[in-house]
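Here we show just some of the chains, and they stay where they sit in the whole.
As written, the chains take the letters A, B and C, and residue 1 is the first residue of each chain.
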Amino acid sequence: MTDFSPDCIAALKRVSTATITTQLFKRGLRNCYIQGVRPLGAYGENMVGPAFTLRNIPSREDIDVMSVFANPAHPQRWAVENAPAGKVLVVDCRGDARAASGGEILATRLMVRGAAGMVSDGGVRDAAAIAKLPIPVFCSGPSAPLNLAVHHAVDVDVPIACGGVPVYPGDMIVGDGDGVVVIPAHLAEEVARDAAEQEVLETFLLTRIQGGARLPDTYPPNAETRAAYAEWLKNRG
Amino acid sequence: MTDFSPDCIAALKRVSTATITTQLFKRGLRNCYIQGVRPLGAYGENMVGPAFTLRNIPSREDIDVMSVFANPAHPQRWAVENAPAGKVLVVDCRGDARAASGGEILATRLMVRGAAGMVSDGGVRDAAAIAKLPIPVFCSGPSAPLNLAVHHAVDVDVPIACGGVPVYPGDMIVGDGDGVVVIPAHLAEEVARDAAEQEVLETFLLTRIQGGARLPDTYPPNAETRAAYAEWLKNRG
Amino acid sequence: MTDFSPDCIAALKRVSTATITTQLFKRGLRNCYIQGVRPLGAYGENMVGPAFTLRNIPSREDIDVMSVFANPAHPQRWAVENAPAGKVLVVDCRGDARAASGGEILATRLMVRGAAGMVSDGGVRDAAAIAKLPIPVFCSGPSAPLNLAVHHAVDVDVPIACGGVPVYPGDMIVGDGDGVVVIPAHLAEEVARDAAEQEVLETFLLTRIQGGARLPDTYPPNAETRAAYAEWLKNRG
C-alpha cells in the first residue's frame, strides 16, 4: 500500500512520538510536531501511515451552502472517499477550531475504507461517538458547527500546513498520547530504526532510574552504563 | 415553566448540537456555537433549557471585595437564587478563564432549585466536585480563583455575549459532548422538529455507511437512497 | 525538610486551591493561581511543597544540541538531580507549550528522590506514562518535542514566572484538580490555618444548601446560620 517497509511501519507503531522528535532534532528538524492536537479516544497502538492531505480556506457565504455536498467531487467528501487504505487523512483548517472538519459518518467511512487515521488542526463534531470508533482521530477538540460555517475545502493531496508544521503528501504520520509527529518521507526508514533502538536503550535506563541510579552517568549513559546496557541486551536475547 | 412545547424539549434532549448547528446554518445562522466551553462531567442526556443570563464586567479592587456577598442582591448570588427551574444559567465572563464563575455551593444551589444547567465562558472552581453533580455545567475549564479577582457581576437576564455568541434571555440552550449551541427562541420549535428528522435519516445513513455504502449516493442521499430510507422508516414503524 | 510546620503541610494537603485563593484574596493577593496548567493524572491528595525553581529562556540552534546533556551541570538535569525531597520543582517555560519540560525518565528520577511534585507552564512528553506515576505533575498538556527544540535551561532556584504568577524559591505550592496556587512563604502558615477553618464552615454550609437552604442567610452565613454552625461544630467534636 505504501513505499515504506513493513519493518518501518511496525517500528513506528511501537515507538513514542517523543522519541521520534528527538531523532528528527538530531537531524536538524525542530518543527515536526503538530501543535495543538489531541487524540479523541484511547487507542491501543500508535496511528501510523503516510499523509493524504486536504486543504481548506475560509468559507464564503454565497458559495459554501448545503447543496455543495450534492457534488461528489466536493473536496472534503472526495478526500474521504478516496483516501487510500493505510494512509492518514491530514486536514489543514488553519488551526481554526470554530467548526468541524468532519463528523461520525465521514469518520466511519474512512474507517470502513481502511484509512489509518485522521488528523485535523480544526475541530471534529460527534466527538463522543468518534472517540469510540477504532479508527484514531486527532484534532484540536470537539466542535459542533458543520465545516461550511468556517471552511471551504479546496484541494486534495497538496502540501499543507497543519498545526504549524508543513505536511507533504506521503510524509509519514505517527500519533500517540502526546500528539502527532510528521516524518519527512525520505527520513522515515532511518528514523524508525533509530527510534526503535533509542527506546530499547531508554527502557534499560528507566529501569536503572527506577532502581535509584543518578541522572549523571545514566541519562545520558556513560561508558559504564553503556557496558551494562550491552550486557543487558545480550541477556535479553 | 417555559413557552416551549414538551415535544420541543424532548426532541432537543435527543438530538446532537452538531445537528442543531446544521439546522441553524440552513436558516442563515453561522455563529450559534459557544466557542471554547466543555462539559465538566459526563451527562446522560443533553442539557436543555431557556437561557437565564448573568453579565460580568472586569472587577475593580476598591469595590469588589469579600463583603459584597453580604448583600443578597449581589447579581451573581441573586442570579443563582432566582434562576427559574428548567432554565440554564448562562454567564458572560468575556471569555476570561483566569477566575471562576462559581463553585460547588452555587452549583449545588442551582441544582436544588431545579435549574437545567449552567454555561460560562469563564472558569469554574471545585471542578472535580461539580463534575460529579447531576446538574450539567459547561465552562472553559477549572479555575480556582474566586470571581471577584477578575469579575464584577453587574446585570441579570439581559442580552449577553458568551463564547463569541449572542445570547438573549429565553434563547434555547442545548449542550452535549461537543459543547453548547444557542437557538434563537423563535426558531426553537422548528429547529427541534427538523433536527429530530435529520437525525433519523442520519441514523439510517450511518447504518448504510457502516455496511460499506459509498459517500456519493448516500451522504447526501440520492433518490435511490431516499427510497430505501422511506422503506426503512415504514418497516421501523 | 522545610521551614513549614507539619500542621501547615497537613492542612494544605486537605484544603482546595479554590479556598486558598480566597484566603490570599482577603490578604490583597489577586494573582496567585498559575494559569493554564492541569494535573496529568488523578492524584489522591493535594500536591504540597515549597518551590524549587528552574528557569528557561528560548533555545538557540548553535548551543542547544544533544551533547549538552553530557554535562551533569546542565541546569535541567541538575535541577532534577538536586531538587530537595519534599519540594516541588516549578519550571518557567514562558508559557510556551510547543516542547516538553521533561519526560518519563526525569519524572521518575524526581519521584525516586522524593520530590513532592512538578509544575511547568510548558508541556510534558510521555504524558500517558507520567500520568500513572504517583508523583503529581501539572503542566499545560502533553507535548512531544524535547526541551532543546524550544527551551534553554539557564538558572536553578531563582525567582521565576510560571503561568503568569511570580514564584520565589521556597514559596508554598499547592495543586489539586482545579490547578496550582502559589502561597508566598511568609503567609503559608496562616493561610493554611484559615483555609482549613474556611473549609469546615463551607462543608457545613454545603450540607445546608444540599438540604434546601437559600443562599441569602447561608452563603455567606448570617448570625443564625453561624450559631447553627457553632452548634454543629460542637456536636461534631
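Criterion: a contact is a pair of C-beta atoms (placed from the backbone, for glycine too) under 8 Å apart; a residue touches a chain by one contact, two chains touch by 3 or more.
Everything quoted here is computed from the prediction, not taken from an experiment.
Trainee: Could you work out how many identical chains the complete complex has, if 3 are displayed?
Mentor: 6
Just so we're on the same page, only the chains that are shown with their structure count from here on.
Trainee: Is the contact between subunit A and subunit C built from the same residue numbers on each copy (over half shared) or from different ones (under half shared)?
Mentor: On the two sides of the subunit C and subunit A interface, the residue numbers are mostly different, under half being shared.
Trainee: What is the distance, in whole Å, between the centres of subunit A and subunit C, each centre taken as the mean of its C-alpha atoms?
Mentor: 32
Trainee: Got the subunit C residues that touch at least 2 other chains?
Mentor: There are none in subunit C.
Trainee: Would you mind writing out the residues of subunit A in touch with subunit C in their complex?
Mentor: Against subunit C, the touching part of subunit A is residues 16-18, 20-22, 25-26, 30-33, 35, 38, 176-179, 181, 202, 205-206, 209-210, 212, 214-216, 219-220.
Trainee: Mind pulling up the subunit B residues that touch subunit C in the complex?
Mentor: Residues of subunit B touching subunit C: 61, 66, 69-70, 72, 77, 80-81, 97-100, 103-106, 108-109, 112, 125-128, 141-146, 148-150.
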